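Removed: one protein chain of the complex. Kept in place: all other protein chains.
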Amino acid sequence: MSYATQKLAEEKVFKDPVHRYIHVRDQVIWDLVNSREFQRLRRIKQLGTSYLVFHGAEHSRFSHSLGVYEIVRRISDDIFHGRPEWDEDERLVVLCAALLHDLGHGPFSHSFEKVFHVDHEEFTREILLGDTEVNQILLKVGEEFPKKVAEVIAKTYANKQVVSLISSQIDADRMDYLQRDAYYTGVSYGHFDMERILRVMRPVDDQVVIKSSGMHAVEDYIMSRYQMYWQVYFHPVARSAEVILRKILQRAKELSENGYKFKQPPTHFMAFFDRSFTLKDYLALDEGVLMTYFQLWMTERDPILSDLSDRFVNRRLFQYVDFDPGKDYRKLGELAQLFREAGIDPEYYLIDDSTSDLPYDFYRPGEEEERLPIHLLMPSGEIKELSRQSQIVDAISGKRRTDYKLYFPAELLIDGKKKASKQKILELLRKGGV
Amino acid sequence: MSYATQKLAEEKVFKDPVHRYIHVRDQVIWDLVNSREFQRLRRIKQLGTSYLVFHGAEHSRFSHSLGVYEIVRRISDDIFHGRPEWDEDERLVVLCAALLHDLGHGPFSHSFEKVFHVDHEEFTREILLGDTEVNQILLKVGEEFPKKVAEVIAKTYANKQVVSLISSQIDADRMDYLQRDAYYTGVSYGHFDMERILRVMRPVDDQVVIKSSGMHAVEDYIMSRYQMYWQVYFHPVARSAEVILRKILQRAKELSENGYKFKQPPTHFMAFFDRSFTLKDYLALDEGVLMTYFQLWMTERDPILSDLSDRFVNRRLFQYVDFDPGKDYRKLGELAQLFREAGIDPEYYLIDDSTSDLPYDFYRPGEEEERLPIHLLMPSGEIKELSRQSQIVDAISGKRRTDYKLYFPAELLIDGKKKASKQKILELLRKGGV
Amino acid sequence: MSYATQKLAEEKVFKDPVHRYIHVRDQVIWDLVNSREFQRLRRIKQLGTSYLVFHGAEHSRFSHSLGVYEIVRRISDDIFHGRPEWDEDERLVVLCAALLHDLGHGPFSHSFEKVFHVDHEEFTREILLGDTEVNQILLKVGEEFPKKVAEVIAKTYANKQVVSLISSQIDADRMDYLQRDAYYTGVSYGHFDMERILRVMRPVDDQVVIKSSGMHAVEDYIMSRYQMYWQVYFHPVARSAEVILRKILQRAKELSENGYKFKQPPTHFMAFFDRSFTLKDYLALDEGVLMTYFQLWMTERDPILSDLSDRFVNRRLFQYVDFDPGKDYRKLGELAQLFREAGIDPEYYLIDDSTSDLPYDFYRPGEEEERLPIHLLMPSGEIKELSRQSQIVDAISGKRRTDYKLYFPAELLIDGKKKASKQKILELLRKGGV
Partner (left out) sequence: MSYATQKLAEEKVFKDPVHRYIHVRDQVIWDLVNSREFQRLRRIKQLGTSYLVFHGAEHSRFSHSLGVYEIVRRISDDIFHGRPEWDEDERLVVLCAALLHDLGHGPFSHSFEKVFHVDHEEFTREILLGDTEVNQILLKVGEEFPKKVAEVIAKTYANKQVVSLISSQIDADRMDYLQRDAYYTGVSYGHFDMERILRVMRPVDDQVVIKSSGMHAVEDYIMSRYQMYWQVYFHPVARSAEVILRKILQRAKELSENGYKFKQPPTHFMAFFDRSFTLKDYLALDEGVLMTYFQLWMTERDPILSDLSDRFVNRRLFQYVDFDPGKDYRKLGELAQLFREAGIDPEYYLIDDSTSDLPYDFYRPGEEEERLPIHLLMPSGEIKELSRQSQIVDAISGKRRTDYKLYFPAELLIDGKKKASKQKILELLRKGGV
């Protein structure tokens, strides 16, 4: 028997709070789960800094990855199995892609990527194709297999049915994370009838469509996503922690570039500071490692690095106000000037941050929208784009919503020194706009 | 207004998956939650190594501590409030004790304590009474207040009603962790009707009793506990990880004592190796820090330290067989000898481990049993010990169950070298008993 | 102590799947629950014929009424209690109104009211003010008390805070039925964070508003309502059963008026056929009584009455097609003619039915819209109508959606007789439109 079709002597199951059980019968999947690159995902939180707002959200990318795999396994083995439009040969490649789609994520990915100009998708590719345990396992299936898996994840794979199970506007990735993040945060959003959606998915031509009888379940899913984005993922307090995190990394980098002598040398970061990093350097990082440094840096002599580190570790976050980048752009300059006068470096203590979301879209001009639209299969056999059938989805489709905030350390503005400048700052912040 | 009675301008709530919301109105509680010693609990998992078996169990002691606080708050504010037997002056001390009862836990407490002969309860006491933010906050309530809180946690406090809310056979601690651990692992055990139990709790004399109409809910709770212990807390695979963890710490200590030159000096551990540690050293540790070391030690020259570290980090655990310490004691000696012959150090690679539980007891000879028994308040006003009323509880009460396992690296026993000895080992392991 | 303030010796609780427990401390409430008029609600299903589609939906108006009471009790006792804008004197009147608001509902209200031109709200009023146990109990509170309760239910009560707890676009009635109907049908819609909504409700001036921080929970509630309406309440198969039910009653009435001699005389209905009914006649009816008649009528000689009765009892429902009343009006006439030609009475076997909903509205031109709009209390203290703040609600507000269907007995159209006419009927039904 070839490695590709090799089954475990007995099915393995993982107890999972979201899907009850995750089932593994393929030797390949079992070996991938046990690889060191996959086990590393246990050390990276699924929701980054959100646990500082929703204390239950301490779950890792490991759990999520298993969940995405399980959803795809059910689609492939229970729903699509035996349908003429579905190519059984794709089964293993889509299972592996589902399991491994987040493999390149690093600690607090969002902030880390911004400061060090790296890209987790690029790392995913490197882990799949480079010198790793995962690559060794995939190669055993076939010489071209690692590349195929990488293509599915990169959305360049020829079979678009396969791609859309992992990356579309209603894919296994989103269906798992919405439910999982709702479960762990404890919020009441994030519920939708996934059972129903799975049951009405159909492979046709170059896509996966939804039988129109399941339209309301899809509406519910889109509303869940909308609510989760604004209630959980974009929570301004979690963003405050992200802002501080970014500034810690930026400060450490700046200090290093300027020849600052660290009491606790940032060994793990050096290759990122000077951009000489390899995949190995990247894989040596995780959130425990970063937190270990931040705790050490709390006693660094540089007051900015030590203060920011203390803020992050002990959750002494920045306050925020709404901010309108169009109207308030000039005020931001003024504020920066006043911060400097008050002896507070605006580069590290006055930060504007924005986030935005497009709840659903049917065309695809930019980044988020690259995901494929949702198509309904009508009883007549016709295929229609969702927002043409759903009043609710039509109402919100294509409407980007952006939220701007200005972050700053409120308690520094009320202590005794430089009273006049601080007074002016507080007035400006209180006023409409900023 | 005194600090003790100071209320927040607006009630704060934490979204919690187990209790829906956790409510804070007292300034003292709010300040304690924000102290650095309490925030540190975010970096220590509630269930130690169990996440290596139940991948969802990544929740921290921070969540659990909030949960215990919330249960006690509800008992105090909703159930006991206004009852003549309940002393309202105890409200704040019991809330603080509930919140802070686990404050002294360190990373992977169980193993850490065994190797370094420390005691998390002693550290809890030190944090409450020593030079900490928590102590500063408690002192603001009153000079004797930190001591009172410490006494409640140490079970030496005069008012036994207060003690039993935190430490009895049906206390807020257990009620939270059973439900919380069930929620995060996803197992179906751990459910019982806490609403009902809370509603039938009554303060009387020197204890808290349960109205007999709630007996069946209590039976259910005891069965939940029984199942959680054997299905989750004592899971042999999680214990395998604990065994390895212990051996890593033991090896590092031994190497350090023998003057081994670490490539990655174990700075954080030095004070524990030579027993010169202070509270500050202890508080500098957390599970991220330990994992950071283990990852570094994967490349140490000492083959045992590097191998064990790799096993823990990448979840390459020991296998196990049942083991009867009475019958198999001689075999254990034989096995150790054979391990040595096969070139495998039995001190680090052949480990017997046992665990045991007493599901419920009404007397109190030893450690676990120190917890107070459960008393029912009969309609007649009489008070009866639970196991005399409940057939189910009577059936299991006082019956200690112990599980013995022998752990070893199965895959090392099948490779090519020293075949004869390994053959004999495998035979011995396969045979009855070991 | 007056009857109005009399408390039970011990709080009574009802186990409730939706709210966990329903708590009763007031003697008045307890007595009302035990009155014969309230117990009668056990014999009337909350969702009429929906159980023929969702087999779990067999719950009664009794459960729902308790649920509405419990929500209002929590608002009154936990959320509003102590707020200066809330008049404690209203507590008992609002609790009673909540409990009794559906008291006048009869068996399969919707159809029954249509055929016999009665109004359940009028019966509610009669039960409150007429010669009933409920009236006796309310009178014990005060001479004006029954009238007050009736006014709250009729929305004419002076204190609009009280009215809006029972009848607004986000009242206790809706909050209970959405959750309860979702629970019993088993659908995944109907979930929203009621805890959160209750916590942000505030009495102000002549209304109850929602703190703007709870806006997203309200959005979720409105979406739940939208989904429940279209997925459950307006389900075309349940409407098919309603159509048949209506036609049974209409036929029995017609037969009676024409002097038809029933084998099983419709004693319970006579007063409704000739419009001589009293409240007592109405209260003698329930769904068990109606079903008993329908089963007897299955053997009546009149073929229409017996056939329709058999259809309803044994769930042999009509089929349906979409129908556009504008476009297809002429076709409907043609179809009726063809039905007659085929020997099938279109009056009883070709029925057009429509239903419509307005998910949310801020003005109030007509019936459904009479309910008060939802107002948000902004942090500034300003009050804003919901749809101006919520993109989602704005998108659907004021947009009435109507669904038209044409019902008919499909299996009668394929049997052997009058083939030509039936052929034409089927062609017409298959064509676009009808």
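Going by the order they are written in, the chains are A, B and C; count residues from 1 in each one.
The rule we apply is simple: a residue touches a chain if its C-beta (ideal position, glycine included) is under 8 Å from a C-beta of that chain, and two chains touch if they have at least 3 such contacts.
If you're wondering where the values come from, they're calculated on a predicted model, not measured in any experiment.
Residue B:192 is the one among B:157, B:192, B:282 or B:323 that touches the chain missing from this view.
In the complete complex, the hidden chain is touched by one of C:11, C:58, C:119 or C:274, namely C:58. Looking at A:7, A:20 or A:388, the residue that reaches the missing chain in the full complex is A:20.
Of the options B:3, B:30 or B:226, the residue whose C-beta touches the omitted chain is B:226. With the whole complex as reference, residues 13, 20-21, 195, 199 of chain A touch the missing chain. One chain of the complex is left out; on chain C, the residues touching it are 14-18, 20, 34, 36, 39, 42-43, 51, 54-56, 58-60, 62-63, 66, 183-187, 284, 286-289, 291-292, 295, 313-316.
Seen from chain B, the chain kept out of the figure touches residues 187-189, 191-193, 196, 216-217, 219-220, 223, 226-227, 230-231, 391-392, 394-396, 399, 401.
Methods note: only the chains that are shown with their structure count from here on.
Per-chain CA centroids place chain B at a distance of 52 Å from chain C.
Between chain A and chain C, the centres computed from C-alpha atoms are 44 Å apart.
Residue positions of chain A touching 2 or more other chains: 187.
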